[in-house]
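Attaching a single structure in structure tokens format; questions to follow.
Here the complex is missing a single protein chain, while all its other protein chains stay put.
Chain naming follows the written order as A and B, and within any one chain the residues start at number 1.
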Amino acid sequence: MSSKKIILNSNRHFEIIDITSMINQEIDIDSGIVNVFSRHSTSAIVVNENEKGLLADFELMLNDLISDRHSWQHDCIDNNAKSHLESFLLSSSETLPISDGKLDLGTWQSVFFVELDGPRNNRTVNLKFISD
Amino acid sequence: MSSKKIILNSNRHFEIIDITSMINQEIDIDSGIVNVFSRHSTSAIVVNENEKGLLADFELMLNDLISDRHSWQHDCIDNNAKSHLESFLLSSSETLPISDGKLDLGTWQSVFFVELDGPRNNRTVNLKFISD
Partner (left out) sequence: MSSKKIILNSNRHFEIIDITSMINQEIDIDSGIVNVFSRHSTSAIVVNENEKGLLADFELMLNDLISDRHSWQHDCIDNNAKSHLESFLLSSSETLPISDGKLDLGTWQSVFFVELDGPRNNRTVNLKFISD
């Protein structure tokens, strides 16, 4: 009843998808919280400003942070170590406030699903709504 | 009823404000959780030890992590790309346990609001209390 899912398809290796309005459409409580959880360990949920230049900067920053100087061991298994390591840094979930039946965010905030190992079909985000 | 706000003014560009006692003052449940959410995408909520030297180290680490070697695109819009990128890394919220009517933290833990683009007035932190 208070559990919903958002299903996403990504089109690029790295892609940032604004899911704010998708979450708002699913809200069925007046006041409380929503736990937004990505079921994939090569993705992340983040909150920030939806400005095109900033989202490009974000991708550049992640590329800087994960060094290319190692032969990552996980690349022998599945060749996507960097995607997992970015996910470690960013976290797979955010828990967010709901007031007056919608996300209670600041003016410049959006909620994003971050694809770190696309393109992929059927990326699933769990939503759990808890009334206060 | 179970929603509260903390309003903060910051005095420096980078500033770490301990909000543990402010949260404790607002708690109106005996056992459950509190979602602590900053309504700004150039700030963060973190949990760690309130030791002066460590908080200075934390600022130094963030300066190391966000490289100066790029011309960030968002700087053409609003000249605070670095502040947003630090916020991406740190997260805008923490959800924390409450027991016996107060935050159930470890001995060496405090909750901090991190100002990444101050000084600013009326920084707002949403608190949502959920009883278990």
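As a convention for this text, a contact is a pair of C-beta atoms (placed from the backbone, for glycine too) under 8 Å apart; a residue touches a chain by one contact, two chains touch by 3 or more.
None of these values were measured; they are calculated from a predicted model.
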item	value
Among B:33, B:85 or B:127, the residue in touch with the chain that has been omitted	B:33
Per the touch definition above, residue among B:10, B:91 or B:126 touching the missing chain	B:91
Residue, one of A:24, A:50 or A:93, that touches the chain absent here	A:93
Residues in chain B touching the chain absent from view	31-33, 46-49, 51-54, 56-58, 60-61, 64-65, 89-91, 94-99, 104-106, 108-109, 130, 132
On chain A, residues whose C-beta touches the chain left out of the figure	1-3, 35, 37-41, 65-67, 70, 72-74, 76-78, 81, 84-85, 87-89, 91-93, 95, 124, 126, 128-131
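One rule holds for everything that comes next: only the chains that are shown with their structure count from here on.
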item	value
For chain A paired with chain B, centre-to-centre distance based on mean C-alpha positions, whole Å	20
